[in-house]
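All protein chains but one are shown in place.
== chain A ==
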């Protein structure tokens, strides 16, 4: 029985049942706790159920797959480094010494905003507690029978005279707020989900959209600036102080320039990188400026939620109808707090509850509900093979696939991704969340889970079994709350 298995697992996975204030926390854990200083108290990030990695004791978080973040950082550092080493001395001598100052300022700005985009919580919604989930289940009618999956659960709300459908997230066990989407790469529901960007190795959502926007805008300025400086540098060298006419007379067209490039391969490298980056990043900035001005997310734009494709008179209910107000509300609005409280301490019973909540999640129910950004996955594969030439990872008018179905655009991607995703799902849900970091253990558990039929049978039909299983969950929640 599932319950019994949990009881067996619990003592082994909880060496320190109560968090103690010995390592100077910033706040007391809520409630009165007996002092049991046996080993280190655990913070909530240890048992975080999503696929994220945490560093610096929970202060920094990134997605499990960091994507091409090292590549992004590397390209920026290398290009800027080459600029400062090879171009700045010449330009300072021949033009002005402001150039390295401006370049330095832009470089610092770009790197800081990139790191903030990558390391900030994008607006992850913590999963529902077992009691909440049980309460929601009770409110939903059970209409399906035992052998089929129930229809996706939806709830309708009216926002500014528009009907918005809220979908039920089977992983997080709650109705997703408007504009929230579940990222399958990170296995989290993210508020105001824009897209999962492999370039920054994180989702872009409510909390880090402004960082992301600032990053791409400052990066466009930075690449344009470097491109301009490098072109100027080469042009000045090509003249060789003999004037433009002599340079032109010497040989047709760009011949002198090409020769100079040949002698300066590194400068040529800079030029090539910047040339291709400028267009793609400028395009991306322009696209996101349009999104900001109309208060849209990439997800909504791709799905055409508010563009009236369905023929009805739909408008974006979140837009304030004024470009300036939209920009201000998106970029300069109040900074919402992180809801996952990763550095808080775990109460003993809560860690048991989170262990209990995971095992009963329906395994296959998630696939049709997943709002993954295909472009992220596709772009990752493209971008891994073709450096900055095509930054199609952040989508620019890619033809949307059917938004209601599985999002794998090409067969080879679908097999690897959905295979990986399936493993990830069963892994993420079946194993104790404490093992988020240890992949080998999770793999073993996944193998056990998939082999063990007792997990599969009650899990897949979620709604018909929702009655007994939710009651079981409810009972479990009650019994744990007794310990409070």
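The rule is simple: a residue touches a chain if its C-beta (ideal position, glycine included) is under 8 Å from a C-beta of that chain, and two chains touch if they have at least 3 such contacts; residues count from 1.
Criterion: contacts and distances are computed from a predicted model.
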Answer for the undisplayed chain, UniProt naming, from "Glutathione S-transferase", "Response regulatory domain-containing protein", "Transmembrane channel-like protein" or "Golgin subfamily A member 7", is "Golgin subfamily A member 7"
Touch with the missing chain holds, among A:153, A:179, A:303 or A:342, for A:179
Of A:129, A:223 or A:305, the residue that touches the missing chain is A:129
Sole touch to the unshown chain from A:79, A:113 or A:267: residue A:113
Out of A:76, A:200, A:273 or A:340, the sole contact with the unshown chain comes from A:340
Touching the unshown chain, chain A contributes residues 30-32, 108-109, 112-113, 116, 125-126, 128-129, 131-132, 135-136, 157-160, 164, 166, 174, 177-179, 191-192, 210-211, 214, 317-318, 325, 328-329, 331-337, 339-341, 478, 481-482, 484
